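Below are the structure tokens for one structure; questions will follow.
Only a single protein chain was left out; the remaining protein chains are all shown in position.
Up next, subunit A:
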Amino acid sequence: MSSLLSAPSALREDALRRLKREMWARAVKLGLRSWVGWRRGFTSKADPQRSGRVTAEVIEHLERLALVDFGSLEAVARLEKAIAFADRLRAVDTDGVEPMESVLEDRCLYLRSDNVVEGNCAEELLQNAHRVVEEYFVAPPGMCSPKWLNRLSLSELRI
């Protein structure tokens, strides 16, 4: 570190920048690893009520899909219990049984004729939105933000 201070300024700038990048990368890795380690460590605890199915990867995947975060150890534990509860279905013999999607499966759904009978209420509908420009709902930038492109986990997306 002290050698940096005595080096010529341009070189010093460069070296500092490189050092900062390395430190940041190390911090992120450490941070990620400890977060992942925390979760892995947690899920490996033996508990008869837990199925051990909720790994750190699954947590991350679910948070991504659901756009809802677990937020706490209790929430992960609750999911484990929910899965263990659902596992009881394995005891049922369903060979040759067709899945049932709706109790009205033997009937035809009603389809109305393709005529415009209502609508023209854009103003009313826009009133419930927080951010509106003319007749548009305003959304933040989608998949063009650098953070999304770098595929960081949801925890890093938090501000």
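Just so we're on the same page, contacts are C-beta pairs under 8 Å (C-beta built on N, C-alpha and C of every residue); 3 or more make two chains touch, one makes a residue touch a chain; residues count from 1.
Following the convention adopted for this analysis, contacts and distances are computed from a predicted model.
*Asks:* Between "Exosome complex component RRP41", "Multifunctional methyltransferase subunit TRM112", "Glutamyl-tRNA(Gln) amidotransferase subunit A, mitochondrial" or "NTF2-related export protein", which matches the UniProt record of the unshown chain?
*Replies:* Result for the unshown chain: "Glutamyl-tRNA(Gln) amidotransferase subunit A, mitochondrial".
*Asks:* Name every residue on subunit A in touch with the hidden partner chain.
*Replies:* 54, 58, 61-63, 65-71, 75, 78-79, 81-83, 85-86, 88-92, 94, 97-104, 107, 109-112, 121, 124-125, 127-131, 137, 139-143, 145, 147-148, 154, 157-159
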